[in-house]
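Here's a slice of the assembly, chains where they normally sit.
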């Protein structure tokens, strides 16, 4: 099986997300880094791409020359990852899709809902894959929750409670810190800060696990640090397409919380609880029975969760494995695409452009609700 | 030091809360059970009171005869605990206060806000103590959080996140279970079910620890089980009198959650996190520093927390100790009252009728907001 060829835009040497993509794409040996426009500084980006193994003529200075160069080649990239600043996702993703490339775009997929709709339409028209990096959905036990809901273990899902709380924007002295400041500037961050940045992962996970969408939302945004034009803390009440009640809390000022992404799902027949900081266990409580600790790697898990696991039970398997599962699913889908085969995406649940669109739409609805003093807004 | 004489209305042999009150009142040997009207069944109540040590003529068949009997005695009760069904709290508490007794009332203090205001006024007029049993506020580390906020360790408190989730009303088959059914019947439970029953503890704790009141609230109530006229799940966004942002989630359908009362408090200088199911530790994270685990019984704690602790560090000290601290504070206040002394209630922070009133008012405001689709309502 030859390796698939992979390229990246953004994700330069200093970027953390770039390193994570490279590790995830390489994890199973399915992708080979072949081309990149990795840095806003053209020379630095080209140098880094070459050090990563790209041939000289595929180490590009910017995404436009990469698009032109790659589109002209017979050995085109099988997948392009877009890991640039948020505001540029739309333009780059759209251009590559139109040119016939498969794309994995960082989240948020776009800044506006209209743009997101265009991406979805473009991907459909081009017949290309467009995935969005809601990477936490790749954790084996998140997939286990999805499988348990799908196979009816919980009965009707009544309630979902999602959370993403951290405390890394809690220092008022960071007002001028460039790594923090842009996040609270509507010109750069759009209509939402912490909900778009962190809470969107929790919201996606609620949708991913329940198989539903957010139908309507009532939100409260707060700027706990004075002078911030966007929210650093948000609470959402929502209703989902299948009738499930939802609650979400997200914060950037929760000092002591690290990367507090959690999901609880409650149904007629039982409840589930999972936390990103201890991702190798999920707690499953059948109604009126003791809670059970389901371990990653256990043979009791659903096939979807078992396949997503590369280490034996009890080992700590972290984000690389989760993230690698998205690339694994993309590899399977791309191979099927190249072979003209049909693939069951239920078994390869990489987040789609439709999910990226829904996320953008839900964030905008929440922002509108918050401006309207908590009035319920349809998504 | 002679023991104080104590009586109870309600809390009969089968009641759990009655046993907890007796243990708590007896914990430090400050109170002696002297009189009671313990049961709706007069004979059963009288028999139980005698077995608990009451003299024959102070084992009453109902609260009215107890009021008459005790009011006529020279050796009157020092404290009366009211642990009857919610709807009767108002009438009984008011009558005993008017007759000059100190009262500890179970929560909710009353069903309506108007009743609660009357209780507050009555207690003031009578010059008697009226306390409300928000018993979790007696935990040493809850008091530690209060002390840390008060002494400025957190700086300005920006955000408080409170939760009380359990899963014991999640069985749809309980529709006819008399222990569950009345809780969702507005005629018996009033305007709110799970928020009034469970969430009110979390809300009180948010106020107790921050020293603030709920100023306005936006709420979403949901009945996750069909046919329930009151909410079994609620989410509140609120703002407090001192500007603190608040979030609260409470649920009775969260299968797998047991007695999930938690509080997180986030300020300019750090954050605190505490959970009732592991009450002997609180996590304290100073801004930009590692989290610290503060242990009950540690000499690093505030005097208020140290005094509330009867066991050495590391032992599991549970609800009896917490609850006993309310009785200990009442004992101190009653002794001061009898001696004509003034007592610093800041050092004996037993929840007051004013706190009982605020709780009832906040629940009503939340219910009104929920009916008004999340519109913000002033408390």
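The letters A and B name the chains in turn, as written, and every chain counts its residues from 1.
The working rule: a contact is a pair of C-beta atoms (placed from the backbone, for glycine too) under 8 Å apart; a residue touches a chain by one contact, two chains touch by 3 or more.
Since we're looking at a predicted model, the values are computed, not measured.
J.: Going from the 2 copies shown, figure out how many the entire complex holds in this file.
T.: Copy number for the complete assembly, per this file: 4.
Just so it is clear, only the chains that are shown with their structure count from here on.
J.: Write out the stretch or stretches of chain B touching chain A in their complex.
T.: Where chain B meets chain A, its residues are 158-159, 161, 165, 167, 170-172, 218, 220, 222, 224-225, 233, 235, 237, 245, 247, 249, 251, 253-257, 264, 266-268, 270-273, 283-288, 291, 373-376.
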